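Of the protein chains in this complex, one is absent; all others appear in place.
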Amino acid sequence: MVNDLDSIYNWMTTSRIETLVDGIFAIAMTLLVLSIAVPDISRVASESALQQQLWLLWPKILSYVLSFWILSMFWRVNHQQFYFIKRTNPALITINVCWLLFIVLVPFSTDLIGDYPNYFTANLIFQLNLFFAGILYYVNWFYAVRKGLLDEKMDKTTIQLMSRNNLIFPILSIIALGLAYYVDAWSSLVYLASPLLKKIMEKI
Amino acid sequence: MVNDLDSIYNWMTTSRIETLVDGIFAIAMTLLVLSIAVPDISRVASESALQQQLWLLWPKILSYVLSFWILSMFWRVNHQQFYFIKRTNPALITINVCWLLFIVLVPFSTDLIGDYPNYFTANLIFQLNLFFAGILYYVNWFYAVRKGLLDEKMDKTTIQLMSRNNLIFPILSIIALGLAYYVDAWSSLVYLASPLLKKIMEKI
Amino acid sequence: MVNDLDSIYNWMTTSRIETLVDGIFAIAMTLLVLSIAVPDISRVASESALQQQLWLLWPKILSYVLSFWILSMFWRVNHQQFYFIKRTNPALITINVCWLLFIVLVPFSTDLIGDYPNYFTANLIFQLNLFFAGILYYVNWFYAVRKGLLDEKMDKTTIQLMSRNNLIFPILSIIALGLAYYVDAWSSLVYLASPLLKKIMEKI
Partner (left out) sequence: MVNDLDSIYNWMTTSRIETLVDGIFAIAMTLLVLSIAVPDISRVASESALQQQLWLLWPKILSYVLSFWILSMFWRVNHQQFYFIKRTNPALITINVCWLLFIVLVPFSTDLIGDYPNYFTANLIFQLNLFFAGILYYVNWFYAVRKGLLDEKMDKTTIQLMSRNNLIFPILSIIALGLAYYVDAWSSLVYLASPLLKKIMEKI
């Protein structure tokens, strides 16, 4: 007998969470480009003036590419997690909503480090944003494993492998957070070490 | 025999309404972040100036988080409703379109209370926006129950439980609307009482 | 034997067109709200000043509601058409892309009549935009019927009913286009006559 609404959620599939997540990622990834503004016509009188103005956009373009890449990494892990997570419950949805709250902030914090690449405060906010997003999706996986929301055919080895894989992002974000104090905007390059860390995780 | 187009709708599934709803929520939730503007470069000359400017963003960030949360609550209830609603008809689509019209206004009214947190008019508009959204999704459920658009396997107890659950939002929005006169922006915190009200509703 | 790529398209289902259409509608409907700008803080010093500024937003809000409603009507007809259209081909995709090109322009032309409600040129552009969108979705249905892309179980009566139903929008847009010369922005109210025209169409 069903006697509360929470248990109704337990029958529900995850397809609509996936649609919402895909939608939010599609928009967040596209909004990143809005941070790159076309040079103002009033400042451009010649070909070389345009080239000069476009040249000034480099920090913006770099932070765009980096954030696009980081968001795509988050999307991939969500994609992988929900390949195995077959059922949902209110708490799992709450975790995902909190996670999305930080994902949606990425265009803002990207814009911030694009404008202030050499300010520690800007880098701290950007790295904290990624840190919370990284922690929350680890929590998502951890919770799903614990509550038995996974595909029942999934074996123990794969679960362990996935759990370790889901640690990559939190670990990288802690390192980047630490480095932010010393090397400003460059600390984000730590995220490019993700494939390397993945190989190491699989060997342990 | 089919003799008008309205009856054609009655065979239709709800999958496309769900896609549209998910899309609109994904965008509305992401647009919220656009209300948080990166501090203007011309005003920032030092680390402490940036920190000061970012500090001024607090009311914006608070209203972002609150609206994100409220939108996610609406999405969850829609998710839950359409888990049971299996068929659609023109009137049901109309109700949903009207509901979405108020959902899409949320980024605007959030922006408004972010800019004018201490103005009664701004708070009234924000609360009215949520009030109409809350009423309309209750109407959606009420209509679907009455017209027999639900999953046939659904038992009476669950329907009653869902009906009561769908009253939470309208009730909270009336309280918040009343409180707006006395406590301005803080009245929105009433929405955090939602899990509590849910438990009470299940006990009755 | 398959000997050209066009025939490959003929096996394809319509699900991805539907996802793209739903996505574009979700965004176009949400972008409408961006045309309503929150009153500028520098102009607002008191409660009554805010109320006055908000009052000035009425033409914007009216054109928002109207355009939202019109877009939702377009979405409904697309929803209905693709309930019956089961296969696709390159020409059908081209028709839909052209149609979407005009759908995406709706936020622009809505913004235009919101700013210039009493200018004939603005109203002409808005009405022409809807007119082309209306014509193209009729062409979409007409083409799908002719090329046999419909569900084979669909009977002749329903096809005829649908064909007449799909004429409602082109007819209304021609009337609104004509009226635009005499009554400016009010001519759009013609679209509210849609349910009436639908009843008439079914009786013929």
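Labels A, B and C are assigned to the chains in the order they are written; within every chain, residues are numbered from 1.
The working rule: a residue touches a chain if its C-beta (ideal position, glycine included) is under 8 Å from a C-beta of that chain, and two chains touch if they have at least 3 such contacts.
The structure displayed is predicted, hence computed values, not measured ones.
Participant: In the full complex, which of C:L20, C:I159, C:I174 or C:A193 touches the chain missing from this view?
Facilitator: C:L20
Participant: Check each of C:I125, C:V139, C:M154 or C:A193 against the chain that is not shown and name the one that touches it.
Facilitator: The one listed residue touching the chain not shown is C:I125.
Participant: On chain A, where is the contact patch with the chain that was removed from view?
Facilitator: Contact residues on chain A toward the absent chain are 18-19, 22-23, 25-27, 29-30, 32-34, 36, 38-39, 41, 44, 47, 50-51, 54, 65, 68-69, 72, 75-76, 79-80, 83, 155, 157-158, 161-162, 165, 198, 202.
Participant: Could you list which residues of chain C touch the chain missing from the display?
Facilitator: 1-5, 8-9, 12, 16, 19-20, 22-24, 26-28, 31, 90, 93, 97, 100-101, 104-105, 107-108, 111-112, 115-116, 119-122, 125
In the analysis below, only the chains that are shown with their structure count from here on.
Participant: State, to the nearest whole Å, the distance from the C-alpha centre of chain A to the C-alpha centre of chain C.
Facilitator: About 35 Å separates the centre of chain A from that of chain C.
Participant: By the touch rule stated above, which residues of chain B touch at least two different other chains?
Facilitator: 19, 22-23, 26-27
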